[in-house]
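All protein chains of the complex are present and in place, except for one that has been dropped.
Moving on, here comes subunit A:
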Amino acid sequence: MVGTLTRSERRIGIVLSVSLGLLGLGMAAGARHGVMAVHGMMALGLGLALIFHIGGALYDEPEPAPGRSGRYYDAPTRFGIGMTLLWAIVGMAAGVWVAALLYWPEATPPWPWTSFGRLRPVHTTGVIFGFGGNALIATSFHVLQRTSRARLADALSPWVVLIGYNLFCAWAVTGYLMGSTQSKEYAEAEWYADLWLVVVWSVYFTLYIRTLARRNEPHIYVANWYYLAFILVVAMLHVVNNLALPVSLGAADSFTIWSGVQDAMIQWWYGHNAVAFFLTAGFLGMLYYFLPVRSGRPIWSYRLSIVSFWGIVFFYIWVGSHHLHYTALPYWAQTLGMTFSVMLLVPSWASAGNAIATLNGAWHKVRDDATLRFMFVAAVFYGLSTFEGSFLAIRPVNSLSHYTDWTVGHVHAGTLGWVAMIVFGAIYTLVPQLAGRETMAWPRAIEWHFWSAVGGTLVYVIAMWNAGITQGLMWRTYDESGALSYSFIESVRTMAPYYLLRTLGGAMFLGGAVICALNCRATMRAAGGREDAADHPLSLHPAE
């Protein structure tokens, strides 16, 4: 990290680290005890570590060679990929563990911080924000530079974004373990962490726009539209959903300003669009860049990508209320949510179809190259889970599926089958390039990872489909005398084999992720000197 910064950038880096340390000290001193004090100490520790890290190398490490503006800035991407893999293991391991607890509840240790209810958001935050978020940020830096033919606008802000973002994730996850949560699903982190994320996100957006402004291509490539939609709309959702009044400035506790029905609508407007703009838009950006690059084929249809982009941006925002069918939310809002959910199938399948059609003429590569196969499977699962999503949003279907494990299965078809697969495809494309090599260190291990990931996803999703439909039917079955046939606990007992299968599926998927992390580590350690002669920004090339 430090070697890529000039002396003056290192000095500014130290100033920023001191500010972070002081912020942490202020939080710790203001709170004195409790979660916020611990989080203040974490920020202080991180600030101090950064001061030592940068300060120790302030004058020792040589400055980067003068021609650095003629090269892309890949050090932040490298760090971001590392954090992606770390969070993948943390988040997925937490998921496998809580899945096991549903089969084997007696395994819960008697300590508060390892309880199911506290670990479950560790899993969701760990995989969505830790794994997914770091992957998005890291790849967005790579894609932004290549498609703009320009180096990142400055060398410090990518580090602010990545380090700041990971501090947010660490605060969130450790907060849950200590019992600090706002209870809003997928937005559990408390008010000061939310404010911190706003700062980090503003730096991210500014960096993105400044780099786009320096682009040497007249057109902004479609991948960047998606990354931009991801950055912008996530900011909007995050701010509105997390508006809260802290109980005091020295305490982590707060109350959301929204209540009752309005809170439910805003929570699911946020919740479903976290799916749309975090787990879909950003990853479609990844798909639109890495799939053509890896397959060596241009995107099949430019027009279709325009239609699907604006369709997704416009339609998705409406659909959150399908989470609230038959509840106290006004009926018209439920109906709008259902209607737009069904319409959403058009742009979703346009994207999936565009991706698959891009592979026309490259099917032999899909057969031979596990990396490209990851991306192909991702596009297939994207099509599958968006169809399932539209289907589940239809009111009578939802009456059966809602509150059951079918929803959990649906979410995992999307996150394991689509999001994680496209991330792994991107990682296996990127890491050899970052290491200056032709291939990964262990090419065969990509195959092992691929099959354990596909197998794990299928086992998981099929188990949860069966679990969910069984649950839904048991809850609504009446006997001849007009009484409910099953008590609730009978439906719980019936779930046991499915929960066991789900744990096994998750463990297979986690195993694949561990193989991926080890493979990436081995690849980075065996770095070569290979450079792609065409891989440099346009105007500032030293030869000019």
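The definition used in the following text is that a contact is a pair of C-beta atoms (placed from the backbone, for glycine too) under 8 Å apart; a residue touches a chain by one contact, two chains touch by 3 or more; residues count from 1.
By our rule, contacts and distances are computed from a predicted model.
A.B. asks: Can you pick, from "Pyruvate dehydrogenase E1 component subunit alpha", "Elongation factor P", "Cytochrome-c oxidase, cbb3-type subunit II" or "Amino acid ABC transporter", the UniProt name of the chain not shown?
C.D. replies: Of the names offered in "Pyruvate dehydrogenase E1 component subunit alpha", "Elongation factor P", "Cytochrome-c oxidase, cbb3-type subunit II" or "Amino acid ABC transporter", the absent chain's UniProt record gives "Cytochrome-c oxidase, cbb3-type subunit II".
A.B. asks: Per the definition of touch given earlier, which of A:V15, A:V199, A:V492 or A:L538 contacts the omitted chain?
C.D. replies: A:V492
A.B. asks: Touching the left-out chain: which of A:G3, A:G26, A:G117 or A:G528?
C.D. replies: Candidates A:G3, A:G26, A:G117 or A:G528; residue touching the omitted chain: A:G117.
A.B. asks: Where the complex has a chain not shown, which of A:M1, A:V127, A:A223 or A:M265 is the residue touching it?
C.D. replies: A:M265
A.B. asks: Pick out which of A:V408, A:M421, A:L434 or A:A463 touches the chain that's been left out of the picture.
C.D. replies: Checking the options A:V408, A:M421, A:L434 or A:A463, the one contacting the hidden chain is A:V408.
A.B. asks: Spell out, residue by residue, where the missing chain touches subunit A.
C.D. replies: So the residues of subunit A touching the missing chain come out as 101-103, 105-106, 108, 110-112, 115-118, 120-121, 176, 179-185, 209, 212-213, 218-220, 225, 228-229, 232-233, 236, 240, 245-248, 251, 253-267, 269, 277, 303, 306, 310, 313-321, 323-330, 333, 336-337, 340, 399, 402-404, 407-408, 471, 475-476, 478, 483-484, 488-489, 492-493.
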